[in-house]
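The complex appears here without one of its protein chains, the remainder shown in place.
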Amino acid sequence: MSVLIKKWEELAAVKEELAQRDWFFATSGNLSIKVTNDPLTFLVTASGKDKRKRTSEDFLLVDAFGNPAEQTHLKPSAETLLHVEVYTKTNAGCCLHVHTIDNNVISELYGEQGEVTFTGQEIIKALGLWEEDAVVRLPIIKNDAHIPTLAKQFAKYVNEDAGAVLIRNHGITVWGKDAFEAKKFLEAYEFLFSYHVKLLMLTRQSAFVSN
Amino acid sequence: MSVLIKKWEELAAVKEELAQRDWFFATSGNLSIKVTNDPLTFLVTASGKDKRKRTSEDFLLVDAFGNPAEQTHLKPSAETLLHVEVYTKTNAGCCLHVHTIDNNVISELYGEQGEVTFTGQEIIKALGLWEEDAVVRLPIIKNDAHIPTLAKQFAKYVNEDAGAVLIRNHGITVWGKDAFEAKKFLEAYEFLFSYHVKLLMLTRQSAFVSN
Amino acid sequence: MSVLIKKWEELAAVKEELAQRDWFFATSGNLSIKVTNDPLTFLVTASGKDKRKRTSEDFLLVDAFGNPAEQTHLKPSAETLLHVEVYTKTNAGCCLHVHTIDNNVISELYGEQGEVTFTGQEIIKALGLWEEDAVVRLPIIKNDAHIPTLAKQFAKYVNEDAGAVLIRNHGITVWGKDAFEAKKFLEAYEFLFSYHVKLLMLTRQSAFVSN
Partner (left out) sequence: MSVLIKKWEELAAVKEELAQRDWFFATSGNLSIKVTNDPLTFLVTASGKDKRKRTSEDFLLVDAFGNPAEQTHLKPSAETLLHVEVYTKTNAGCCLHVHTIDNNVISELYGEQGEVTFTGQEIIKALGLWEEDAVVRLPIIKNDAHIPTLAKQFAKYVNEDAGAVLIRNHGITVWGKDAFEAKKFLEAYEFLFSYHVKLLMLTRQSAFVSN
């Protein structure tokens, strides 16, 4: 079953890189990678693990409903249902969700308007938009403690094989055709967030002062 | 005496992770882990060591009064009395104290009001609060150079098996049932501090300008 | 062909150092090093690679037009034409282009005036300016999605064997006589950017508020 091993290694490598940036504070974040299409199975991070460590229990295989596809004592990440939406509605092969200070700050600053847009930044090309005046439009949804409700809100924005959604005061979820692409998109968004937060600190208008 | 070895390794692993984040500037910080219940003994960091290094003299075993429980030339951390309060008043198994820029900044900004509260952040779930509108209330106590006095103030807030106290312009002390939980709580608090500091930079009100 | 190996190693070492600082978000950035003068050939980063990894396909050899100088399935970085300008117009031996949050922020703050100047900073000596009142004048050019147009704008400022140009909301391109010098210059500029951004946060004038 070498495809499972290969996908496991791919996801473990991404996890390790993101862990080096310290993007899994307090066991937050969850990652997945598709293994088979028919029936749909994917590897997803086990719940409550310290993601800075690499162990043989970091991931487990789940089915199209997010339930374990094998005998295991491991529990899939609490937010596995969001990954289910990605794999059932698109052809994406990998989905990454992380909490960072800057994605949380951006999600709060623009939470009320339901989206944040970026334009005029070279890094936007990494998202596959090559026109000079391309606008990146990133939806921001309300965080809901009830995961099925959150997944339903999230699903509204899952229409293409690559995409991203920001969950207010929670984190970003990014998906793409494979681990390489999903990670590239994630890095592009985080660069945009950090840039924007810093620029706002220097140029911000009164709009935020009343927040 | 394998339990001692096991606990030593656990605490050494936590120390190494926190050191990677550079949370022990100028030999600051102190860590402990419970070894036995009856009589109470725990390992605590030796005083004045460079915590970025891993040596066989990083910790020493102390008793319920914070005195060495074995023949040693090592001195327990100056603030061992605070750890004593945690282990004598609760069932906690690990206690971590670190100085970070952001926990110091938060402690100063909210020092006069004696506490800081957080709400509406996903990361709060890592503290075991799962309701959407859960409020985290973190007490801030005055820093006192006299450790027994500081320990007494601190003890007022040590009532549960897991908790945290911020000492003004000093650092945070967090405890939990084991090293994994204490570290998770610590990371959750530091995430909240960093988020809050950054958001305040963009939205702060005049309240702080007069500080 | 040991000179090729030597140059490959030099460039790989620089790439590794910059990757440790996380200066290649979302596969951004491109690096080159001259191998031969007559005919001109240089190694340049292959397009679309994850620059945090070290592989035998990280670079490829190109000619004076930026075309592959050998049979290869690799594509030279999209911005290879800018490197061509450096090697055809000067005696530089190495050219580095990176996107960082702070160089993007500076490029936006001073983009309209077409340059940013620094003076009175010790680190300026690393740029080869030893007088106390030396002024560093760094041109900022408009980012153009059409690389030949961008290269033409860029070429206007490529007149000496060492230099740098900031591309608005894109990144900095630095060149010098060898990898050591180019990296030293890059670090000096990034120090100046980070210092300046932080100082502006504390002392900024209304000029930027209207940005």
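Structural remarks
In order of appearance the chains are A, B and C, and numbering begins at 1 in each one.
What we mean here is this: a contact is a pair of C-beta atoms (placed from the backbone, for glycine too) under 8 Å apart; a residue touches a chain by one contact, two chains touch by 3 or more.
Predicted model, so just to flag it, every value in this text is computed and none were measured.
When the full complex is examined, the chain removed from view is found to touch B, C. Interface residues of subunit B facing the missing partner chain: 22, 25-28, 50, 52, 99, 101-102, 104-105, 108-109, 143-145, 167, 169-171, 197, 200-201, 204, 208-209, 211. Touch with the hidden chain on the side of subunit C covers residues 17, 21, 120-123, 125-126, 130-132, 180, 183-185, 187-188, 190-191, 194-195, 198-199, 201-205.
As a convention for this text, only the chains that are shown with their structure count from here on.
Taken together, the touching pairs link the chains end to end in a line with two free ends. Comparing the contact residues of subunit A and subunit B by number shows a mostly separate set, under half of all numbers used being common to the two copies.
In this assembly, the C-alpha centroid of subunit B lies 43 Å from the C-alpha centroid of subunit C.
Subunit A and subunit B have Cα centroids lying 31 Å from one another.
Contact of a single residue of subunit A with at least two other chains is seen at positions 201, 204.
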